[in-house]
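Report on one structure; see the data block that follows.
Only a single protein chain was left out; the remaining protein chains are all shown in position.
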Amino acid sequence: MSDLETFRAEARAWLEENCPAEMRTPAKGDEDVCWGGRNFVFQSEAQKLWLERCVAKGYTVPDWPKAYGGAGLSPQETKVLRQEMAKLGCRSPLNSFGIWMLGPALLKFGTEEQKVHYMGQIARGEIRWCQGYSEPGSGSDLVSMQTFGEDKGDHWVVNGQKIWTSYADKADWIFCLVRTDKTNKYQGISFLLFDMETPGVTTKPIKLISGNSPFCETFFDNVVVPKHQIVGELNRGWDVAKYLLGHEREMISGMGGDGGVTSIGAAMKAVLTEEPVLRAQMALFDVENLTFRAHGERFMDEWKTGKAHPAYSNLMKYVGTELNKKRNELVMSIGGTQALEWESERSNGGSKARNWLRTKANSIEGGTSEVMLNVVSKRILEMPGA
Amino acid sequence: MSDLETFRAEARAWLEENCPAEMRTPAKGDEDVCWGGRNFVFQSEAQKLWLERCVAKGYTVPDWPKAYGGAGLSPQETKVLRQEMAKLGCRSPLNSFGIWMLGPALLKFGTEEQKVHYMGQIARGEIRWCQGYSEPGSGSDLVSMQTFGEDKGDHWVVNGQKIWTSYADKADWIFCLVRTDKTNKYQGISFLLFDMETPGVTTKPIKLISGNSPFCETFFDNVVVPKHQIVGELNRGWDVAKYLLGHEREMISGMGGDGGVTSIGAAMKAVLTEEPVLRAQMALFDVENLTFRAHGERFMDEWKTGKAHPAYSNLMKYVGTELNKKRNELVMSIGGTQALEWESERSNGGSKARNWLRTKANSIEGGTSEVMLNVVSKRILEMPGA
Amino acid sequence: MAMTLNDDQNMLRESARDFMASEAPVTHFRKFRDMGCKDGFSHGLWKQFAEMGFTGILIPEAEGGMGMGQIEAGIVLEEIGRNLSPSPFLTTSVAAVEALKLADKAMRDRWFPGILAGETVIGIAIEEGVKHRPEKIACVAERSGNGFRLTGQKQFVVQGTSSDMLIVAARTAGAVGETDGLTLFAVDKDAAGLSMEATRLVDSAMAAHVKLDGVQVNADAVIGDVDGGWAVLSKMLDAGRVGAAAEMVGVGTGAMDMTFDYLKTRKQFDRVIGEFQALQHRAAHLYGEMEGARSIVLKAQSLMDEGHAKAELYVAAAKAKAGLACNLAVREGVQMHGGIGMTDEYDIGLYMKRDRGLNEFFGDAYYHADRVATMNGY
Partner (left out) sequence: MAMTLNDDQNMLRESARDFMASEAPVTHFRKFRDMGCKDGFSHGLWKQFAEMGFTGILIPEAEGGMGMGQIEAGIVLEEIGRNLSPSPFLTTSVAAVEALKLADKAMRDRWFPGILAGETVIGIAIEEGVKHRPEKIACVAERSGNGFRLTGQKQFVVQGTSSDMLIVAARTAGAVGETDGLTLFAVDKDAAGLSMEATRLVDSAMAAHVKLDGVQVNADAVIGDVDGGWAVLSKMLDAGRVGAAAEMVGVGTGAMDMTFDYLKTRKQFDRVIGEFQALQHRAAHLYGEMEGARSIVLKAQSLMDEGHAKAELYVAAAKAKAGLACNLAVREGVQMHGGIGMTDEYDIGLYMKRDRGLNEFFGDAYYHADRVATMNGY
């Protein structure tokens, strides 16, 4: 047996012994997701137990080094662990922007002390993070941000406003882009970390067209941030942010579909048989969907071997998010009048309609389709002009 | 009976008496079209007779004033005449860029002498005209043209090159944009008329992807043009050209379809029944085609009553030409392998394929789709920017 | 007919535009939405509609209405669409009135006065599945006593629970899939055996799921002829379709205008975003689509008003085109607004929701494109 197969057997055995039965059922909705953090209320004893056991084993962040709370697994081992978890239907023990975004940035840009401290907290699910990038006046044009940190010797005093801060009202800490030099547009931004309980921080949820409020406006009124709470160099926060945006883009482009190649048409055969023109749209969509899956596979293989253009993830983000919007338009069309329902139990609280509306943000958040096309055109195709 | 109905009866009677039977059958191809001019060879006695009778009656240009060779009909009468000609299947007695383009420009910008002379020649089919606008370096950007007419007192000496001159190799005279002032981009162009037999004028046909050569490159080498052969004021030729381009655009936008609302689908039912996705494309095309017909009708009604925006013809040109390209893509798809044939009698000399390729020029000639969208955006929607 | 509005029609447009903008703008819609109104519209506004003469716009003058046609109804609907004004106008004053115009005098006398007064609301109970397929009606009406006994279910009855009467299509003969054998009935909301469950839709309109559990109606409840309901149904549906298309012209134009205004003010990268050529071209293309939709809708309305044989074809094309164009307008609208377009606070998202409801109403663009193909002979 190869080392990897040995690992597979061990992982399988560990999961079977340690993952509570209740945690092997599909999550019913957002409320079943474990986000951790100071104020998180576990939905069940099983949810708590599952998190604790994974934390002890390093399995909340299996590919992070052991020193920072991970299990130190190789990429191959991590993939095997995920496969075994999927086979058993294990829920994710912990969801977190700390895991997905801040962690990778700290690993690349953080000091050893920061890694041990913050990544450890993330791995243990102790601190829930949010991200402070966009501002009302700077959406696509991120570097035009105005939130300013005034240098006061051993600390900054931050004033300004962020928008589109995911779950800011539930987060414990924020990683935040703050202007620390007004004279330099790009190299005048720093990447700061601070506690959302710091005096002067307030949040206000934004209600979306889907009826949900996953985002907030976040206000900073003379917020004191000690100088050691910076990641990377002073005024070079844009490097950290760009690195993170790449990660975010990959995450979002992964949404361009159902995570697989299964057609939604088969389940809707009864409707489609009677609607030949709609069926044709679905058929053409399936061609695009199969294409995007193959494209994603090829991109990942090229990315891993260093053959992909650095800006290629922008293309995938564009294609994937536009496809996902199209998919949801079709889901609504095929769902017909039932998909219009907004609150009924029959419609699972309007889940089709709300998901459809939610997908409209895909091509805006993490860089609009327009910005993606600009980047592809300039950086990959090398089209002339500013 | 109203005056118009009286006119209808008279016109009908005249047509029945004067239009030869042979001229009431559909034209089989380009060779059946009467273009007139010095070198035109009539295909038949009937073709010649039909032209002569129409010339005598003023019916080659029924809505032009009698003084300039027309019949002086009102717009309503002209419409009625066209309807009656269509009912009897009468061919057009005379096709000519003189009728469609130069005539209207002369009517608006010409001197009385020019009107009598040139419009009369056009009406009688004596002179065949071509248009010299585009140059190799100035396609969409017409005003960047370089062809220059040097002032020599009572004449200009013209040097330069035109491209896309329709049937220049068959035309007797040209109406031509020539730079007469190098210091003023827009107000330094004049609208000149001259004989293609003038020493120094040479033409070279351009072979198109359709295999046909309706256009030429036209070269001017010290061509002498007397000063009285200018239309409009010196250096204000751009006004004349713009006026003409509007006419051309309307003509071309009229091509966006079959001149009617008949679906091409019915004749192709056998194929479409077996090809559900292709049938769906055809169905969606028919929706667009019916829409464009209604749109054109509304535009004409608003144009006539002065309610249409002056730049609206640019929108119609864009929509109509894009639609016509789509139509021909569908014709090719439905025609399948037979439509691919290029020379065979079975395929009427590859007429489907050649027509399809020809339509690709629709969205380029007379202003590209891109330029049309620029104009709509700037002038109708009043979007900001240069 | 000329494809331009005449003076009377332009006057009507002015007055409808002023009325909706002042009495039922988007803030009015928000108010009723946010209070969770069980009707989804204001009865007070419906009364005001009546005062303006709108509720009886299609009712013959001899019966107290304005005796106008689809063009005029469409003028009102476009302003409704532009302002997202919530009302029973489309179902009651357009679809139901067109059906009732084919009913006998007693029936008309029973319902027209309430409609004219803005007191009556009528629901259209046609749909039985999630997609529009009127020939597939399975709801049964058996002969029983002096009349009929109706058994079956209906869905997507807009404003159903607010209605005083439902127009119910049921099968008195023939098999599912046949157009012969259908009959339309006027069923009182209080009829025994009739039950409704209201459900809120994505655009905050209320729709009812209806159960007909042996509902007894008299013979005089029949609208039109027994077994010959398809003729009435077709007329009613086409009026509803071209009306929905007109409302979508309003929704799409409203969304488009709002978006163009935004393009002219929002700055990014130190430029007003309307300066970016890629957005300019998309804007110009969208404008062309909406203008096309406006044209085909006007054409379909005028052919219906003329009673032209091709009206059905053009109505199908108009519903399809208006649906496609309006859908493009709201999608481009949300995308071009960027992040704020996703917020409930901005109006553009409300247009997207309304578009979805209207697109589905009486057959979506794909359904009608299919009908165009069939009517065109393939």
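Every chain is named by a letter (A, B and C) in the order it is written, and numbering of its residues begins at 1.
Throughout what follows, contacts are C-beta pairs under 8 Å (C-beta built on N, C-alpha and C of every residue); 3 or more make two chains touch, one makes a residue touch a chain.
Computed from a prediction, not measured in an experiment: that's the story for all the values here.
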Per the touch definition above, residue among B:Gln121, B:Ser134, B:Gln161 or B:Thr291 touching the missing chain: B:Ser134
Selected from B:Leu208, B:Val224 or B:Met300 as touching the chain missing from the view: B:Leu208
On chain B, residues whose C-beta touches the chain left out of the figure: 134, 137-141, 144, 163-164, 206-209, 211, 271, 274-278, 281, 325, 329, 332-333, 335-344, 346-347, 350, 353, 357, 360-361, 363-365, 368-370, 373
Residue ranges of chain C at the interface with the undisplayed chain: 276-278, 280-281
Contact set of chain A toward the excluded chain (per top definition): 263, 265-266, 268-269, 272-273, 279-280, 282-284, 286-288, 290-292, 294-295, 297-302, 305, 307, 315, 318-319, 370, 372-374, 376-378, 380-385
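What we mean here is this: only the chains that are shown with their structure count from here on.
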Central chain (distance from its CA mean to the mean of all protein CA atoms): C
CA centroid of chain A to CA centroid of chain B, Å: 57
Averaged-CA centre spacing for the pair chain C and chain B, given as whole angstrom: 43
Separation of chain A from chain C, taking each centre as the mean of its C-alpha atoms, in whole Å: 41
Where chain A touches two or more other chains at once, by residue number: 276-277, 281
Multi-chain contact sites of chain C, meaning residues that touch two or more partners: 366, 369-370, 373
